[in-house]
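One chain of protein is taken out of this complex; the other chains stay put.
So, subunit A:
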């Protein structure tokens, strides 16, 4: 994406976020001495006291390292964006998204409560969705943003379940307490926690086989890619694994899952990276490689592996952010990112070329850069691993490929070929777009030559946070003497040179071989189409638009719910005796049923009314027999009114169609009837609680001065209910009146 206008920056909106990020960086940098001295800073206030959930933040070596990377690279990226997107009509929105994302990421690495951690975790998912889809006019952009949201969102759901499980297992949601108690490995839920936490971390950090969203996320503007891929987003999963390392690591499940997935991701991604011809895509895959390596290292336990993790984390953030910004510069200057078209830029873009060279050498792992130290430590960590051959082999292969990719990205475009076929004549970019690459590239170099301060300030405290003891940290130095890691390094360079020399023929072969692998990205669209198709099919089934279907479903559900519940719980049926059976009430009940059946069978409307009346009057007889004269009178009155109203309505309504036998309806209605009978029988099987009745009987006269207890209940004890009842009837009458208006004179 090229600059949109000839403005060079965005004024206040451009500079404010930079200042905010810089202030945060300064704040965290000021904490370095305390953390380096072994302190752990914690701040908390109650949030949901009843659940023991706190707004708790913790600053130790690990979170400080992340916080500095996030705020530092954030500052440079925001400064860069100010120029890269100068004059963009939606820059304010962009700055808001990027700043929110930065703050969410900071919250994530500082949170010391599982629930708080999850809230920030989801905030990074949402804000990264907005960032990836920033160029929302492009369909590809929207698709890829949605894909990232779905994949990481699904992982997030699993992660939430894992966190809740962890909270229950540990009896606390405070992360530092969980780590201090260190009881999770022996808990019955350990495997469940591990699987769910992995599901969250590995989707977020794009490990094989759910890696596909990350290269697609390149649809975002280049500074966003630089930020998402270097210090943040994808490192959220890594951070989580690192944070949980003290509490969960060391079991075969942890070691083998992370080692195998990490190794597979690292090698697969390096091969993919070499295959790409678009510079940005090539870098995207090297990010995957780095994530694989970090995952692989976190699978281990040794002090070397942890030191390598801490160092490589910083190394990668520095060189990757620099290289993405370099590619952004190339893109903005020339209008292309295709390797085949680029060449000879070194003369016109000296500073960019210099920064690219520093970053690429660090990425290639060449001395005296920090990348070299990182690589040596990785090999030392590999040799201390449970499966040294697998780990070291994967690392050598991945690093050699990295070496070759570094050549492709930083050597060819600047120093080989000519600038003749470019779409635009290249020109060096503004200082805002140079600050990032240059500062990051130089930092990688300085830390390589003088690793002491970095070790003291960040690496050792991080190792202390991971292993509980600062003494576990290995020394960062360029020269360890002639040992196995050095030999592996030399082998890496040799292999890397060979790969670079042959990368063009290799590319074709790789394209062919990797093309044969199943690609989840291609399956993604089919999956979404299938999901939509299923939703349509399901909606058409469930929402058929036919009222009869809705009614059948409702009654079927009622019957099903009642029957299944009663069968599952065992029916407390009373002994079915005919004690107290007498013929008069039985005859009345038979009359009631006969009236109902008459309505069922007839097609004459008058007969139907007669049936209804019969049934209703039989019921009022039941009330009369069993000591409820008031109810009986009301029922009689209502039945009479029903008959009258129906008869009046029938004057205007059409005749009934002949009844047909409907087997489906018959099954449902018999089921409903049976469930009602069974429910009533099991109610009768329970002892009756008469306490309320006794109260009303005792209080009716002394308190309310009435001798008819039913009346007293209605107008005195439960007068509000009766008032509600009157209101219902009044509303029904008003609504009926409203409906009847305007129907006059229209009859068919």
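The rule we apply is simple: contacts are C-beta pairs under 8 Å (C-beta built on N, C-alpha and C of every residue); 3 or more make two chains touch, one makes a residue touch a chain; residues count from 1.
Rule of thumb we're sticking to: contacts and distances are computed from a predicted model.
Novice: Out of "ATP-binding protein", "Multisubunit sodium/proton antiporter, MrpC subunit", "Xanthine dehydrogenase family protein subunit M" or "Putative spermidine/putrescine transport system permease protein", which one is the UniProt protein name for the chain not included here?
Specialist: "Multisubunit sodium/proton antiporter, MrpC subunit"
Novice: Using the document's definition of touch, tell me which of A:89, A:423, A:515 or A:545 contacts the absent chain.
Specialist: That would be A:545, which touches the missing chain.
Novice: Using the document's definition of touch, tell me which of A:31, A:100 or A:669 contacts the absent chain.
Specialist: Per the contact definition at the top, the residue touching the missing chain is A:669.
Novice: Which residues does subunit A use to touch the chain missing from this display?
Specialist: Interface residues of subunit A facing the absent chain: 540, 543, 545-548, 551-552, 555, 574, 576-578, 580-582, 585-586, 589, 592-593, 596-597, 599-600, 605, 608, 612, 615-616, 619, 622-623, 625-631, 634-635, 638, 641-642, 645-646, 649, 652-654, 656-657, 659, 662, 665-666, 668-670, 672-678, 680-681, 683-684, 688, 690, 692-693, 696-698, 700-702, 706-710, 713-714, 718, 721-722, 725, 728-729, 731-733, 735-736, 739-740, 743, 746-748.
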